[in-house]
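What you see is the complex with one protein chain gone and the rest in place.
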């Protein structure tokens, strides 16, 4: 199944980063805060959103940082995604 | 009875998805969180909404994801629907 | 007495629908949630509202669905009405 | 003393309606909810209000319905009035 | 010292009105609610405020009614004044 | 170190006014409410702020009144300043 976001929305998938504590213990994703890094999975068409022209600046495959708690979490085919407005994406990692 | 939504509103009907837990038990819709998937049942005309031109991007029959708690729940001829603004629809599933 | 709503306001009268429970008991309107169906009784002239042109899309006699808790309840000649802005009307039933 | 409201404000005086209960007892105004009916006493000039042109639609002597709790209550020469913006007036009674 | 309000602000001085109760006792200002009557002491230049043209409609010496709790109270040379935006002035008394 | 405020921001330094109580005791600044008088120390360039042209009306050295709790307190080289938007300045004292 393909997901086509509306307007200036973007579908992202959080990236679980393994983290090593100072004492050397490896923390899997679930033992930490929700990660704020994600990969862009689908991008809306942009255009006139609320009477304002929005140009999409991110593209599929981009690795992005986003504001914790931003957007809506949805499950598609059993996998968790977050759908948010492009304006809630803080930065692209390169 | 037919329902004609005003402005940029859309009438949707939630789709109850059966879900199989890891232990193999099948959960009917009522034992889970409210589903966020729905089918579009009726689409408003769009046009000037609050002084801003809104073009309708969804059509009857589309399968959509929407923001939990969005919109108003109404009962028409004994069936439950949700009426929300198109902007509260997150994505179309294809 | 006639009531003339200002601007983009609409006067509606809730329609109490009798409802039969599964066990066959008929519930009169007062034993249920407030109904969300109403008949349009009077329609404001529309025009420039807050600097935005509003065209009235409903007319006297229309049967409408409206957002629960929307608008102001008033009593005119002992009868209860709700006065709300057209934007709080969700859909017309046909 | 005369009161001249600024901008799109209107000065109204609540009308206390005597009400007869089903058992035949007459309730004076003070034993009931605050009335929502009022007579227009003074009307501001309208014009550009917050960058938007407002045309005054009510006139002195009009009998109006207004949103409960709307506006500011003031006492002029010992008499209580309510000063509200025209947009808080719901309808004119004719 | 002279005070020059910025933008669409107005400096007012509350007027303490002595009030006689029904039993004939005179209540000085301090035993009552804060008065809502004031005299205009200084008027800002108006002009473009937040991208909107504001024309000043009150002048020094006007007796005005204002919204209780509106504005900021300040002490200049030991005397208490209220500085508010013209839009918080409800009416001029004539 | 010099501080250059951005946009329509202004840097001010509160002025502690000694105050004599009725009984003749002199209260130093710290024993009173936070003062609302300040001297302007630096002024931003103004210009287009949030899509609206802002002209700076205060200048370095002006003595101003400002809204209590307005702005952000910062320490530069050990001295406390407040940085606020010009719109939070109520009046200039002359």
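Residue numbering begins at 1 within each chain, and the chains themselves are lettered A, B, C, D, E and F in the order written.
By our rule, contacts are C-beta pairs under 8 Å (C-beta built on N, C-alpha and C of every residue); 3 or more make two chains touch, one makes a residue touch a chain.
Here the structure is a predicted model, which means the values were calculated and not measured.
S.K.: For the chain left off this view, which of A:15, A:42 or A:65 is in contact with it?
M.R.: For the chain that is not drawn, the touching residue is A:65.
S.K.: One chain isn't shown here. Among F:11, F:40, F:64 or F:92, which residue touches it?
M.R.: In the full complex, the listed residue that touches the missing chain is F:11.
S.K.: So which bits of subunit F touch the chain we can't see?
M.R.: Listed in rising order, the touching residues are 1-7, 9, 11, 42, 48, 50-51, 72, 74, 76, 83.
S.K.: Identify the residues of subunit A touching the omitted chain, counting contacts across the whole complex.
M.R.: 36, 51-53, 55, 57-58, 65, 67-68, 86-87, 89-94
Basically, only the chains that are shown with their structure count from here on.
S.K.: Roughly how far is subunit C from subunit E, going centre to centre by Cα mean, in whole Å?
M.R.: Comparing mean C-alpha positions, subunit E is 41 Å from subunit C.
S.K.: Return the distance between the CA-based centres of subunit B and subunit E, expressed in whole Å.
M.R.: Each chain's C-alpha centroid was found; their separation is 51 Å.
S.K.: Please set out, as single numbers or ranges, the residues of subunit B touching at least two other chains.
M.R.: Counting only residues that touch two or more other chains, subunit B contributes 51.
S.K.: Viewed as a graph of touching chains, is the assembly arranged as a line, ring, star, complete set, or other?
M.R.: Drawn as a graph, the chains make an open path, so a line.
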